[in-house]
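Reviewing the structure listed below.
Our next item is chain A:
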Amino acid sequence: MIWTLALELAYWQQTAIKLVVVALVIPTGAIILGYVFLMKMMSFMQSRLGPMEAGPYGTLQLLADGVKFLQKEDVFPRRADRYVFALAPVVVLMSTFLLYVVLPVGPDAVVSGLDAGLFFALAAASLSVIGVLMAGWGSANKYALMGGMRAAGQLIAYELPLVLAAIGVVIQAGTLDLNKIVLAQANGELFGWGGMGFPYILTQFVGFAIFLVAVQAELTQPPFDMPVAESEIVGGYQVEYTGFRFLFFFMGEFGTAFAFAGIASVLFLGGWYVPGLDPTSGWFNLIGPFVMFIKIMAVSALIFWFRFTFPRLREDQLQKLAWKVLIPLALLNIVVTGVVKVLV
Partner candidate 1 sequence: MLLNQFLILSAVLFAIGVYGVLARRNGVLVLMSIELILNAVNINLVAFGSYVSSISGEVFALFIITVAAAEVGVGLAILLLLYRNRQSVDLSEADLMKG
Partner candidate 2 sequence: MSLQGVGVLAAEGAAEIVQVGGWFLSNAWIIPAIPAASFFAILFFGKRLPRGGSELGIIAVGASLVLALCTAGQWISTVNGAHGAAVEPVVNRWTWWVAGGVDFTIGTLVDGLAVALLFVVTAISLLVHVYSTDYVAGDVRYTHFFAFLSLFTASMLFFVLAENTIQMIVGWELVGVCSFVLIGHWWEEKPNSDAALKAFLTNRVGDIGLLVGVSVLFFAAGGTFSILEINTRALDGEIGHTLLLISALCLLAAVISKSGQFFLHTWLPDAMAGPTPVSALIHAATMVVAGVYLVARLYGVFFEGMVIAGSSINALALIGGLTTLVGASLAFVQNDIKRVLAYSTISQLGYMVMALGVGAWTAAIFHLFTHAFFKACLFLGSGSVSHAVHSFDMKKDMGGLRRHMPHTYRTFLIASLALAGLPPLAGFWSKDEILAGTGGWGVFGGTGGNGAYTAMLVMGMLTAALTAAYMTRCVYLTFFGRYRGHGHPHESGRRITVPLWILAVFAVGAGWTNLPKGFQIVPKSWTEQFGHYVEPVAAEHFYFPVIAHATPSWTLAIVSILVVLVGGGLAFAYYALVDRRAAAGGSATELADGPTSRWGAARLGHTLLVQKYYLDHLYTGIVAKGTAGPVARGAYWFNQHGIDEVVNQAGRKALAAGHVVYDKIDQKVIDGVVNTTGVASHGAGEELRRMQTGKVQQYAGVMFVASVILAAALILVL
Partner candidate 3 sequence: MTVLGVLVAQNIAFGVIAAIMVFAALRLVTTRNVVHAALFLVVVLGGVAALFLLMGAEFVGITQILVYIGAVVVLFLFGIMLTRTRIGNEEGTDHPRRLPAVLAAALVATITIYAVVTGFGDAELPADTRTTTAEVADSIFSTYIVPFEAVSVLLLAALIGAIVIARRN
């Protein structure tokens, strides 16, 4: 056996480290978002009291919740399809995990810099539909099935505007590689002045708006939360889930929100780049994550602001919004971007 041992080990080490980082980022992101936005921002916005007991200012509340979930009994409905029921949350969470594989937080700080990174992210996001359908069907519950079908219809309908909104950026940058998109923005010039790069939100504001609305729907949160609407179908596809399986859904939802906020900041806000610095500098591998974190929090604030302020739409209004407003708008955006790109 002629192993090139050192390299081989480094390869596995590298992979292992990356996996651990990704595995850590999701719970961390979920906890931060859940705490900052769900607990605190919502209580301020809706004038309610947030949890204050566990830890100073209630900082440990989510940890306490997590421990509570893990302690609960793992319940299977009697007539449920056990394998499908059990696998569904894993599939959803896996889809979330895959999103982080291509999300760059620095010039080299990316798990796998795929050539078609953005495409991969969108493909990975589409996997969660399977998990949701599995959950809805496997629970052997009418509400769950209805919720699952609603969710699947919604996810498919809003995947199109999501992809189409991103295509405007792709046309402008001329690449699907997320890191190259960041670099294209870093090296861009604003009216001939290269001082702060060229974040694509300046030209792709329509795309950005569509992207945010579509993300909102992809996350099945208000105002697009019909799949889990408690007052209509008592929790939808999540109704039969308890304990750590429910925690998986929870983590999946907030992890996906975190990841989509990250992708949005890469596509529209210049990613890990800070104006005024050399984008090729190795320092960005260190400060990039923090820059990204700030931008992700900013985008998340927007996403959750919508969540806390808009009332729920009706099912038909939801489909109408996607097919009659967002998709035509996104197509128009693509056409205009393409024409301008060719002309300029």
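Here is how the candidates were picked: all candidates are chains of the complex that A comes from, given by their letters.
Remarks
Keep this in mind: a contact is a pair of C-beta atoms (placed from the backbone, for glycine too) under 8 Å apart; a residue touches a chain by one contact, two chains touch by 3 or more; residues count from 1.
As the structure is a computational prediction, the values presented were derived from the model and not from experiment.
Of the numbered options 1, 2 or 3, all belong to the same complex as chain A, but only candidate 3 touches it. Contact residues of chain A toward candidate 3 in the complex are 1-4, 7-8, 79-81, 83-84, 114-116, 119-120, 122-124, 126-127, 129-130, 133-134, 137-138, 140, 145, 148-149, 152, 156, 159, 176.
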